[in-house]
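Every protein chain but one is kept in place in this view of the complex.
The block that comes next holds subunit A.
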Amino acid sequence: MASSIEDLPDEVKFDVLSLLSAKQLEAAACVSKSWNRLISEEPSAWRCLASRMAGLYHYGWSDESSYFTEIHGRKSLKHVDTKLGFLPESEFYCVYDTCNGLVLCIDDDGSGWKVSADQYPISYVVCNPATREFTVLPAIRRGDICYCTGLAYDPDRNPGEFKVVRFLFQDVNTLEMEVRVFSPRSKEWKSLRFGLPQLLLLAGRRPVYHKGVLHIPAMPHFMLKFDVEKEVLSLEDLPGEMIGGSLGLLGVTGGVLQYVNNYYVEQGILLVKWVLDEEVEEDKNRWIDADWSVITAEYCKILAIHPDVEVVFMRNRGKIFAYHLKNGREWELCEEKMGDFEVTCPYSPFFVPLGMRS
């Protein structure tokens, strides 16, 4: 017979605590040892409960703003400000990346890409829509054109600290790539330069953070890896064939790195998924051909990989679909609101306060 709050099932406790603000959560953490443990000492347990994906952030170059598609009607989501209304006032916040509950967005003053490079500086903002905390990063000149920007945050490895990494355009002559790293501890952008064996194109893909490393698929057929802790940049081959210039998408499902690509075949579209076998040494072929299925469609673009289940999100005929790789079930999520070249980031709320206060 349960008559004490301590006897409630974990998922119910989670529902309650996930509705508290960061401040109320801290008060709750002072109640008793078990409450304290539940809230502050076991972020991994919390993440396990929290990591159920809540939705997708989309960003399109065409109208320079972001929108959020809710996937699961989780009741706790109603207290998560996915529209980022808690951020200081600005015309646009474009979501560039998400990582373990944190959201990386860019504070764009609306002048966008139309003005000359040096005219307006831009700032990145890292925030947690669940606890409504945010940090504004030091402004950067608009002139440094970067391929993509990634967010690295792992509450288990480094609970208090995230990192933001910008991958700048490669020098066509020297093949050197500049990588800029921001950490809240150093409070500044640090510049690193790496030689690469060939010219890469990283357009249109977001970096995927997995076990301390940011991974980005790169044209023609590579995976660029940046070890955030050791600050090392390296290249690895992607699995599968490179047909018709299509580059797949990386993602993490259930803690395993995945690569999904689509090929046009007679019956429709062939979806193939590989998983990375981390037991195998690094220079060997580590990708395992894990799953494939044929969907009947003329066109599709893979947008994102579900972090918890074997589902990929795709765009087809102006709509966003979810497709289950194991049972072939397909369902429509929403109408697409944006044009091409968008970045789609899966978002799972994380309710533990980071202690970032601005």
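One rule holds for everything that comes next: contacts are C-beta pairs under 8 Å (C-beta built on N, C-alpha and C of every residue); 3 or more make two chains touch, one makes a residue touch a chain; residues count from 1.
Here is the rule we go by: contacts and distances are computed from a predicted model.
Only one chain is not pictured, and the protein name UniProt records for it, out of "RNA polymerase II transcription factor B subunit 3", "WD repeat-containing protein 92", "NEDD8-activating enzyme E1 catalytic subunit" or "SKP1-like protein", is "SKP1-like protein". Residue A:6 is the one among A:6, A:188, A:241 or A:278 that touches the chain missing from this view. Residues of subunit A that touch the chain left out of the display are 1-9, 11-12, 15-16, 19-20, 23-24, 26-33, 35-36, 75.
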